[in-house]
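Excluded from the complex is one protein chain; the other protein chains are retained at their positions.
Labels run A, B and C following the written order; every chain starts at residue 1.
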Amino acid sequence: MNISTDPAIWTQAICILAVYTYLYKDNPIWRLAETVYLALATTYWFVFYFFTYIQPAIVDKAIGEGEWHYFLAVILGLMIFFRYIPSVAWLARYPMSFWVGYGTGYILSFEPAVWLTQITSTFLALNSIQNILIFIGVLSTLTYFFFTLAKENPVVGGVAEVGKWYIMIALGSAFGNTVLYRWNLFVARANTLLFDWLGVGQA
Amino acid sequence: MRKEGPMIVTVLSSLVVLFSNYFFLGQQWGLTDRLDYWFNISYGIALALGFVNLTIIHWKYVQRRREGWVYSVILLLVMYGYLLLGIVEQHTGPTFSWIYDNMMTVLGAAVFSLLAFLISSAAYRAFRIRTKEATILLVCAIFILLARAPIGDAIWSRWSYWGNEWFMGVLNTAGYRGILLGAYVGAFAVALRILLGLERAHLGGTGTQ
Amino acid sequence: MMWFLAQEEAKPVLGLFVEGTIVDIIVVLLLGILIWVMVSRARTGRPIPEIKKIAGLEAIDEAIGRATEMGRPVTFIPGILSVSNAQTLAAFGVASHVARQCARYDTRLLVLTCDPLPYAVLEEITRQSYLEEGRPDAFNPDDVRFLSAEQFAFASAVIGVYERERPAANIMIGAFYAESMIFAETASFQGMISIGGTAHTHQLPFFVAACDYALIGEEIYAASAYLSKEPVLYGTVVGQDILKILVWIIILIGGIVATVNPETTFGKLFEF
Partner (left out) sequence: MERLMKIDRRIIYLLGAAIVFLTMLYPLGLPVAISDLARQTYNEVENLPDDAVVILSPMYDSGAMGELNPMFVALFRHCAERGYKIIIVNTQWVQGPQIVHKFATEIAEEYGYVYGEDWINLGSKPGAAIFLQTAVKDFWEACIEDFNGQPVESYPIMQLVPKVTAEYVDACLVLNCGTPGAPEWLAYVCQPEGIKLVIGEIQMSVPESMPYVQSGQYAGMIAGSRGCAEYEQLIGHPGQALKAQDTMSAIALMVTLFIILGNIGYLATRKK
């Protein structure tokens, strides 16, 4: 054991332990940690984008290089804050509708290609067990999500039932992987506590 | 102009994007080149909305002395204190980064690692083979759990092969592809509803929260 | 298959489209037309393909019935995202059904929300449902609650409600994240009947394994359309369904063609 004397490590350890008090029960220390995290994360986001993106766009591009059209973007962005002034709150809908509409256009322009590749890569030659299993699985899972065909129909119902099995296997595999993922995150924190802070196993 | 205006902007902006990406002429004109920057910059500015929203919500909590308002005071103090530091030092400043490295990322990571404990007790207390579906799910979950950790191979040398190549690579791939194909259609449908003016939920979100 | 071939020839002739986007445009147009037609037919009451009953919905009525017998409340949680999320909108459709059932059987309904906007909407939906069932007096605005905007604080608050109010049925439909597991676990441990539904596949395992009934993925949209009969939602689900059936047929053909002739260029047709 060789406990750290670095204030940074101590801060980290205290933060971690404060969060883990939640496991005993909901308590003021945990709520304090959660509050501080939320506050820091929100502010960091704001400060980082301001200095690396917004400020350069305004100062360097719009003013510096005289690309006036950047101002329009800035004004558009600022319009969202009209929502806090009831009499002109409706103006805030304009930037929102621009973002939503624009994003929608992009989804419809680019996502179908990805989706089509998912379809065409299911055009498998049914000459191996793997291919047959994938082929059956995709079709039956898709059948499970047909809502206008009656599941009482034995053919549709039967295929959908197979689809349900595939879905359960997929979800089971999601669960197994999720358990390990969550524990991995804890291992990383335990590393900090055990090796950085307590200095276990160090000379 | 209050209802129709935003609707027109929504439909027009998505049509411009579609035209520029699908039509040869649209691509040549490059209509979206400049709009893209507008989107990125205006969107970046609007991300400050989270900051402002949080301020307003918690300011109200403090005013009304709502249960737990002390935390709201702390939240506001930390937010504005850190902001002040950020303005003075910028994001690369030593104290600003120190707080970032030693408090913020650590807190974030610790909060998410809590789930390791919660998921394990949930697995024990709630995962019951009460239905046929749940039984298949649990059997697969255990099989994959042991296949993804080296212990599976230690028990039976082919465990990770069957787990990775067959369960994950074949059965799981097929199941997820079926789900994905449907989910993409769902996403297109929502996008088309917006484009056709059938969906207005995004315009309803005005006024203070 | 003629239309694929027709497009293949049309592209160089017209010179109108960007390379490799023809099939994408067809898909977008087709789905757009399907949705438009189905929605307008649903609005004017003309016949369109029907959405078949979904098993999870019977479970909802059964759960409310059980709560009524036991004289304990029902809880409803619409996920943790705001109204811009499609899953939250689907939750509204189900909420209105749940509220009506509760009003009809005189069972107490607790609606727990994590975002101010769904909170406001759900209060209105619940009030309206009680009114339509002729029980406006039974509606208690304090039973629709905004607990916290922060995920884990919300989770803790919900657990608090579970422990204090001891509901008999727990209905969770919407966009859930890690809290899904906490809710499902507590509900199961307290012996509630729970019904969970989300389109977040990463949270579905918890709902399937720990709830008595789970609505899987797209089922929540169909359930909501089925219950609310809201034309836009209904028409969209039906339109999507037709496209999915088409995809099913195309995949089947693709598989058969690839098996018969492994050298086939059938899949290439979709790259135009």
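Note that in this section contacts are C-beta pairs under 8 Å (C-beta built on N, C-alpha and C of every residue); 3 or more make two chains touch, one makes a residue touch a chain.
Given the structure is predicted, the values throughout are model-derived calculations rather than measurements.
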| item | value |
| --- | --- |
| Visible chains that the absent chain touches, using the contact criterion stated earlier | A, B, C |
| Contact with the hidden chain (one of A:61, A:93 or A:164) | A:61 |
| Identified contact with the non-displayed chain, of C:43, C:127 or C:202 | C:202 |
| On chain C, residues whose C-beta touches the chain left out of the figure | 201-202 |
| Absent chain, residues of chain A that touch it | 23-24, 41, 44-45, 48-49, 51-53, 56-57, 60-61, 102-103, 106-107, 110-111, 113-114, 117-118, 121, 134, 170, 173-174, 177-191, 194, 200-201 |
| Residues belonging to chain B that touch the chain removed from view | 30, 32-33, 36-37, 39-41, 43-44, 47, 90-92, 97, 100-101, 104-109, 111-113, 116-117, 120-121, 123-125, 127-130, 138, 141-142, 145-146, 148-154, 160-161, 164-165, 168-169, 172-173, 176-177, 180 |
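As a convention for this text, only the chains that are shown with their structure count from here on.
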| item | value |
| --- | --- |
| Arrangement of touching chains [line / ring / star / complete / other] | complete |
| Top chain pair, ranked by how many C-beta pairs fall in contact | A-B |
| Chain at maximum distance from chain A, centres defined as averaged CA atoms | C |
| Separation of chain A from chain B, taking each centre as the mean of its C-alpha atoms, in whole Å | 3 |
| Numbers and ranges of chain C residues touching at least 2 other chains | 21, 24, 27-28, 152, 201, 205-206, 208-209, 217-218, 244, 247 |
| Per-residue overlap in chain B, given as positions that touch at least 2 other chains | 18, 21-22, 111-112, 115, 119, 133, 137-138, 141, 176, 179, 181-182, 185, 188, 192, 195, 202, 205 |
| Contact footprint of chain B on chain C as seen in their complex | 15-18, 21, 24-25, 27-28, 31-32, 35-36, 39, 82-84, 86, 89, 116-117, 149, 152, 178, 181-182, 184-185, 188-189, 199, 201, 205-206, 208-210, 212, 214, 217-218, 221, 232, 236, 239-240, 243-244, 247 |
| In the complex with chain B, residue positions of chain A that touch it | 8, 11-12, 15-16, 19-20, 22-23, 31-54, 57, 69-70, 72-74, 76-78, 80-81, 83-84, 86, 89-90, 92-102, 104-112, 114-115, 118-119, 122, 130, 133-142, 144-145, 163-173, 175-180, 182-183, 185-186, 188-189, 192 |
| Complex contact set, residues of chain C against chain A | 20-21, 23-24, 27-28, 49-52, 54, 150, 152-153, 156, 201-202, 204-206, 208-209, 216-219, 222, 226, 237-238, 241-242, 244-245, 247-248, 250-252, 254-255, 257-259, 262, 266-267, 270-271 |
